[in-house]
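Only one protein chain is missing; all other protein chains are in place.
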Amino acid sequence: MKFFSFFYRKNKYIEDVAEQGIEYTSYYQDSFRRLKKNNAAMICLSVLALMVLIVIFAPWISPQDPNAQSLKDALRGPSAQYFLGTDEYGRDILSRIIYGTRISLSVGIISQVLATAIGVTMGVLAGYYGGYIDSLISRVMEIFAAFPELIFAMGIMYVLGPGVSNIFIALALLSWVSTARLIRGQVLQLKQKEYVEACIASGGASFQIIVRHLVPNCISTIIIMVTLGIPGAIMSEAALSFLGLGVQPPTASWGSMISAAQSYISLIPLYSVLPGLAIIIVVISFNIFGDGLRDALDPKLKNQ
Amino acid sequence: MLLYIAKRLCQTVFVLVGITFATFCLINIVPGDPVQVMLEKRADPEMIQQVRHELGTDKPLPEQYINFVEGAVKFDLGKSYFSKEPVMSMLLRGFLVTAKLAAISFLFAVTIGISCGMLAAIKRGKPTDSFLMMIAILGMSAPSFWIAIILQIIFGLKLNLLPLSGLDQPLCYILPSIALGTRYAASIARITRTSMLDVIKQDYIRTARAKGVKESMVFIKHALKNALIPIVTLLGTQLGNMLAGSMLIEKVFSISGIGKLAVDSMTNRDLPLVQGTVLYIAVIFVVINLIVDLSYALIDPKIRYGKGA
Amino acid sequence: MIRDNLLEVNHLKTYFYTDEGVVKSVDDVSFSVQPSRTLGIVGESGCGKSITLLSIMRLIENPPGKIVAGEILYNGENLLKKNKEEMRQIRGNNIAMIFQEPMTSLNPVYTIGEQILESISIHRPELDKGEARERALAMLKMVNIPMPEKRFNEYPHQLSGGMRQRVMIAIALSCEPDLLLCDEPTTALDVTVQAQILELINDLKKKARAAIIMVTHDLGVISEVADDVMVMYAGKVVEFATVDQIFAQPMHPYTCGLINCIPSLDKEVERLSTIPGMVPSFNEMPKGCAFAPRCSRATQRCKENMPELIDIGERKVRCFLYEGKDTE
Amino acid sequence: MQKKILVLVCAILALISVAGCGNSDTANSGKKVLRMAAQDPQVPLDPQKHTYSHLLKISDQILEPLIIAGDGGQLKPLLLAEMPQLKDDKKTYSFTLKSGVKFHNGEILKSSDVKYSFMRLLTEGKMGNLIDMIQGADKLEKKESNDLEGFKIIDDTHFEITLTGPYVPFLAAIATDYVVIYPEQACKAAGNDWGIKTLIGTGPFKLEAYNQGTSVILVKNENYHGVAPKLDEVDFKFIQDPNTQVMEYQKGNVDLLQLDSALYPTFANNEELKKDMHSFSPYGLVFLTMNTQKISDPKVREALSYAIDRNAICQDLLYGTATPAKTFIPKGLLGYDEGAAEYAYNPEKAKQLLAEAGYPDGIDLVAQDNTKYPTYSKLLVAIQEQAKAAGIRITINQVDNAAWADMKHSGKMTMAVSNWYIDYVDPDGMIYQTMSEKLTKQNSNFYADPIFNNLLNTARATLDSSQREAMYKQADQILTRKDYAAIPICNETMFYLAKSYVKGFNVDSSYRYYFGTTDIQK
Partner (left out) sequence: MENEKHLLEVHNLTKWFPVRNSIFSRQQNYVKAVNGVSFSVKYGETLGVVGESGCGKSTMGRTLLRLLEATDGAVYFKGENILTLSKKKMKEKRKDMQIIFQDPYASLDPRMTVGDIISEPLDIQTSIGRKERTEKVLAAIEMSGLNPKFVNRYPHEFSGGQRQRIGIARAIISRPQLIVCDEPVSALDVSIQAQGINLLKDLQHSLNMTYIFISHDLSVIKHISDRVLVMYLGNLVEISPKQDLFTNSAHPYTRALLSAIPSIERRGTKDKIVLQGDLPSPLNLPSGCCFHTRCFMAKEICSQKKPELQQVGKEHLCACHFC
């Protein structure tokens, strides 16, 4: 229940009409009730919660310093000292995977939050004002969309140079278009709604309409877009790091681990299998949870 | 209909000009000079100047851009700074390789995806459905390059069944195609399922049943065709992404396709090649989108008869 | 006056199993239809009238819906005992159905002609292509579609709502069914078009000798097409009578309320009479008579016990008020 | 509608069939074909213009210089009847061409071809500096003249070359794979197709096909002027991924490949491969190059040297495929200081030096990493971690090859792991080509010690071997022990895998792959 407390409307009438025992459920409470029934989504949510804990407590959880090299122990299989073996510098693979979670999750979440900020602004502007603004934004979106994702991300990384913060920007630039499109479409629909007309009929100005009606009604879409965008961003980060355009050494990232491990694939297969599995677990969790969230929040979105 | 195509083409030209302009600007912002790469360790200023003059990169930027656009209109994208090969022929070579790979992966993804999606939709709520969708979400969640590596280890190395790299015999296509196609197959299966389930709820499906149409025909004749629109939309973007995503697979399987060309040209700042590759990929992307839009018309008479245009 | 029943529905129960609980959409409904007669089923939305029709066609989505009990005798044979293939042969051939939304009930990707032909080719496989086409065109003519040859190759979106409903009727009648089920066929149409369609249905009834079950919420429509009327409320039959009886002398308080709350074109009243409250949702269904909470004549007994459907002559009514009058 | 679908299906099927019909393996019945896994050079096969080692592995089979450096750097005439004679002025060499040497197109090798090749190298080639001490070379390069003054053609087989002054490494320089001789007519005629569609030399193999991006196919030169080659065909298959190369080797699809050092540990204990694994150590060095303007205090640079554990890097990171370097000039070249002390790993000493230099709390440095060379990236990561112990905090800044070249030439680079493999077997090729004042400006090093530069300039003109040796030893000492302008790290050992039936093949220390004497005996 706490999860959605952020979205509760602060109720202005609650004290004025002190009526005990009235059960009222907000849209989000209702959605959460639906979500709770979805076992798979809840399992994934707990996996993600676990991941978040790992991210926060990485220094305490990881058995070793992820960057501490012990060249003598390089490329060892699992042992008591190194649960999952070591990489080519004798660094503990487990610790690096744990620290890699930080990169993956932060890349996923921050890039999507950025993308959403851009996408929602653009989408609302284009959808609400229409006309020239819409044409301009739509053309820009077309240009952005005419690049295949990976090529586009690579291009930006070349311009910005490698590094985590640049990945945030690249992936945000990559994914804002889909958010903007969806939001634009939704705003176009919402704009036609009679409650918006009612607001105009009451004298509401554009800003009031956007803030009171359009954005709040897009929030479920936004949440869904963020949740379902994260796995994509994580995959893209992995792909970029795999191509050597990702994080800077010695930072651990799953994609760069797989890339590095490719040379030792038959020597210690675990080295490439494990970060891959880590990606799969996180991505699957986000996907299933995102699906569940979508079903709970807005079943109509399924096709998009 | 014709007007619609003409309108789309106009938009396309606009997008392409935007793309080349953006690419041109970007490559001139990116640090790194192709001439210095070409001359490697022995680059002294005179030499650099000389080569620049040869390549024409000492001209003012607007002139360079206009030259490029002029050439592009005449289907002449210039020659690679490095290999001296005409960019067009390099692209064609790379494209043929990647297109074959992507086409096979696409076919794999479409057949597997649509049939699994249909099956899941027909068996909705049953174990088959859950199982297929579990597989699908697994397939969607695994990075393709990782799948490629795993396939390589299992089928190429441990079982020694299939070739590991290159594309010089038909068997070579199997592993890269699967690695490339898996993700797309999974997402196609998912969208097919949801789209089918959506369509099945429609009134006209009930009408068909009320007419006494066989259940199998209800799915194949009445539902699938209507369900195709979101599927086709997805297929369009997927095919484009497949062409781009193949660069990871190309890396793993040592295939010299368009993806490798894109990466190499970027690392060398081989401007004509970068421009060419980007333009080429964008053109393909745009063409695919055009085909997708036109295929809507094939599927949906509303668009064919101009009402929606 | 004893007629053979073409269709006899006995104690039909269709329930929907949802997350929130069991919805008894059709709860112990019995009625019968005779050839060449029109039965009107009337009730507010959610009273189970459409579900009754879908149950007859056995087109209830399972899950969540399920026909739990009862029998549907068509020419003496229980449709609920038929297997899928037998049922499919009956659908569209012996029993046909028209739906409420002409806009969405036709498949948008096939031409009108293809959709009529499909029905013919399923149930009349002996006809060759040309004959089938002839027949389809004849059907289009029969439902008064102008320029049938042209329309034949058009897609549903090119037709107006009224035309589409005509096409639906043509499809339904293409195999000369004995029984035509109409699920609110005119609700989505404008009044002038509604009048056209009702006229068409009345015409066809005369020509085709088919029995019709007409489901609607509009008592006006009922009054124009039905011979018998069945009033449903919350999944149950509350009154059954001929059309003249119903309007001349409604018995059940719900029927009375329904008739009275429609603004009249001929009488002038200051205030409309209303039925207070609203239809109870399935999870707050009262223990006794479902209508009791809204009924001005309800007694304590109504609140606690569900009255039975009582026969009063040829009429039936589910209300304690008429207990003991069945001997009349 | 159905028809349209049918057409669509047909189109797709057609696509598959096209895809399916790749060129299947031609049956090599009885022919001796050597298949080598190689990296795609991505450029025309013209070693005068492009200098990648991937390219040389191919071009060395086709093209030949006048003189060849044998194993150990011993110069031998190849296209010459005898070694060139140095005249008394100490700067003029006279040459006699071996008679009857034919190019692949049947033309006879003439003096004019040699002159043409030299002039082409000077005007268009990348490695003109190898021969720019020929009289008039600078004028030619600056387009002030159309002729190479110092090159005198006497007749079709005789010519003389006059240098601007005494220059000892000259013969070694013209023995490199870049100073190859092209047929004048054919080369001019081919224009931009040279190295792509045609490439004609005098070597033991002829270029059959260069399938850009895919492969190169060479066939035996039946009219070779030397010992007839034993192989009928040499195929270079471009396989990008080193791991895939080995997998293909294991499957028997290639017979030879150079093993990526990263893969060494994977296969070092593989019994199957171990017996096919052969090592060679080309003359060269991996070193840390520093921008002496940005890291201007030699004490800091010295500290860095103390902070690197070369033994650990060589033994553990590089699995013994490298040995710690102690001099800039590698073993085997004149001027190598056998007695030089090994560099010590001493973080405490490093800290102390830093403190002396004014950094008691350690120092932050930026290092550039060229992503094109993963092995050196690896070294840098190891150095980064080791230097921490000495209080040197290194931030690695990954850049791609183009950005790297740009940074290097514009002086923006601060520190990088670099390498150098000699082009010609002479200490001059090692130390002058990297550390002379003229060149350090161009590679962001900016080292310009007058004594050091004087030593380099004198040594290349000194004919006396022992004097030269002393000078180079001294220069090396100044560079690596006093100023620490470049910090030697290690000398790499390289490996190639060759199937046991590949006979008569080895890679010498000038890093030359040569299949002229190779045979396949199954």
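First chain written, first letter: the chains are A, B, C and D, and each begins at residue 1.
The rule is short, and it goes like this: contacts are C-beta pairs under 8 Å (C-beta built on N, C-alpha and C of every residue); 3 or more make two chains touch, one makes a residue touch a chain.
Note that this is a predicted model, so its numbers are computed, not measured.
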By the document's definition of touch, the residue of A:F57, A:F83 or A:Y195 touching the omitted chain is A:Y195
Taking the full complex into account, find the residue in C:N78, C:S160 or C:T299 that is in contact with the omitted chain. C:S160
Tell me which stretches of chain C touch the chain missing from the display. 44-45, 160, 162-163, 190-196, 198-199, 217-221, 223-224, 243, 247, 257-259, 261-267, 269, 271-276, 278-279
Residue by residue, what part of chain A touches the chain that was omitted? 9, 11-14, 16-17, 19, 22, 24-27, 30, 193-195, 197-205, 208, 212-213, 216-217, 219
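To be clear about the criterion, only the chains that are shown with their structure count from here on.
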Most centrally placed chain, judged by C-alpha centres: B
Maximum number of contact pairs occurs between chains B-D
Find the geometric centre of each of chain A and chain C from their Cα atoms only, then give the gap between the two centres in Å, rounded to an integer. 50
Rounded to a whole Å, what is the gap between the Cα centroids of chain C and chain D? 89
Counting only residues that touch at least two other chains, what does the list for chain B look like? 30-31, 152, 157, 251-252, 266
Chain A: which residues touch two or more other chains? 158, 161, 262, 265-266
Applying that definition of touch, give me each pair of chains that meets it. A-B, A-D, B-C, B-D
Chain A residues within the chain D interface of the complex: 67-69, 71-72, 74-75, 88-90, 158, 161-162, 244, 248-250, 262-267
Would you tell me which residues of chain D are touching chain B in their complex? 4, 12, 15-16, 18-25, 40, 42-44, 50-51, 126-127, 129, 141-142, 192, 195-196, 212-214, 237-241, 244-245, 247-248, 250-251, 253, 371-372, 399-409, 442-443
Would you mind writing out the residues of chain C in touch with chain B in their complex? 57, 59, 63, 84, 88-93, 96-97, 99, 101, 104-109, 111, 118-119, 122-123, 155, 157-158, 168, 171
